[in-house]
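The block underneath contains the structure these notes are about, expressed in structure tokens.
With one protein chain removed, the remaining protein chains of the complex are shown where they sit.
So, chain A:
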Amino acid sequence: MPSRLPAPPAEAAPPAPPAPDAGPPPSQEARQRPGSSRRSVLTALTALPLAGAVSACGSGGSSSGGSKGVTRLTFWSALRGSQQVVDEFNRTHERIQVDFEQIPSGTQGGYLKLSNAARAGNSPDVATIEYPEVPEFAIDGVARDITPLVDGGLRRKLLPQSLGLTTFKKRIYSVPLDVEPMVMHYRKDLFDRFGIEVPRTWDEFEQAARTVRRRAPERRLAVFPTDGAETFAAFAWQAGAQWYDIRDGAWNISLADEPTRRVAAYWQRLVDEDLVFANPGTGKLNDAQIGRGLLLARFSGAWDAGAQMNARPAQKGDWRIAGLPQWDPDRPVVSTQGGSTFAVTKDCRHPEAAMEFIAWQVCDPASLRARLSSGASSQYPAAPGLVQVGRKAFDRSYYGGQDIYRLFDEEARKIGPNWRWGPRMRPTVTVMQDGFARMSGGRQSVIGAVRAAQRGTMPDLRALGLATTQHST
């Protein structure tokens, strides 16, 4: 989804860093010309034998698998800064060396590439999968069951809610890298100008939306993203919905359950009364709305704070971040938007080494530092122990000195633990968004789109032979 982590520019560099001759210059060149992926592939290819030779010399002849030799792993990711992380890993590890390949983000072809590679039997050792797709790849047998490899130490370091999203029937299929509590980014300057308090509840949010429309008819408080089924999922999750649920050995699907209906009715009202924009939450129109200050607040995961800094440097100092408005302020619940996990694939021949690499990426401060060194990022690590690292590395000036990591930390602990993503989220998301897109002109309603998404997902699940029940239609 466009609302997830943005696809980084092609930063393909030679996959094997220990080749001092071939390493840095092509990487520089590739960075200067982000479009020339073919060229960087070529440089990578030319660097490969060299790198192989160097590492072979260093390790006494064996280049893969042997007890004395170096274990080579392949790693695919679309995440920003992965190259820096891999470089750092390779620099500090002798027995495991990682070949990194930058791939397109999931919906831009990354997932297709992964499933095709798995079908052909040559998937990478370690793959990056976002939370909603973890069940899909686990069911398809691409992500292997890594329960025995995840030791208690690693388990204790991770936020339980994040690990819960990658665990099914007590089996773990991938390890969370980051968990991104959804927060409200808002224009402090415009809130002050129109005399709006930061809303703590959704009722206050609606009142604020009315105030904005009254005082500045061309502006709106927020946008209902017609391309943001996952944002809507996050709203539903916060209200206590359970779209997917495992009960009695079957997937129970209830997209239109009571909390979802409540959330749908809420946003329907805001849209009908023209209190919010209803248009895509990404793309030119939305960029223009934010750039021209027509939009006063927006909802996204913690990661987006860094993306915002990169995308709109001119609005430095105008933005602040607050927690999500609540339905019940006494029992606050937060949901997530975005976030990635690492899976060991079925084709991996060195699962222990792969797990060591994953654990290092997820828990080691050096890994997070390397990732943040690639540019402004505000990833919230799934291992709370790393929060201090992110906090120190993050430049606070864009948000007027606000300590956003402390806010993320508070919010992350409120993440509702009862959410589960389903076996095929992409059909659900696309059908729902097709419905949202038809809302203008009153041809579809929010809840209608949700119901259509359920109807459009069931055939997929049935064709996969899964046991399913439906508790809402």
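Here is the rule we use: contacts are C-beta pairs under 8 Å (C-beta built on N, C-alpha and C of every residue); 3 or more make two chains touch, one makes a residue touch a chain; residues count from 1.
The rule is short, and it goes like this: contacts and distances are computed from a predicted model.
Per its UniProt entry, the chain excluded from the display bears the name "Sugar ABC transporter permease", taken from "Na+/proline symporter", "Sugar ABC transporter permease", "Alkaline shock response membrane anchor protein AmaP" or "Electron transfer flavoprotein subunit alpha/FixB family protein".
Across A:Gln268, A:Ser374, A:Thr430 or A:Ser472, the residue that sits in touch with the chain not pictured is A:Thr430. The residue touching the chain not shown here, chosen from A:Ile139, A:Leu154 or A:Leu295, is A:Ile139.
From the set A:Ile246, A:Leu294 or A:Ala311, the residue in touch with the chain omitted from the display is A:Ile246, counting the whole complex. Remark: the residues of chain A touching the chain excluded from display are 111-112, 115, 136, 138-141, 145, 168-169, 171, 173, 226-227, 246, 249-251, 280, 423-424, 426-427, 430-431, 433-434, 437-438, 441, 443, 452, 455-456, 458-460, 462-467.
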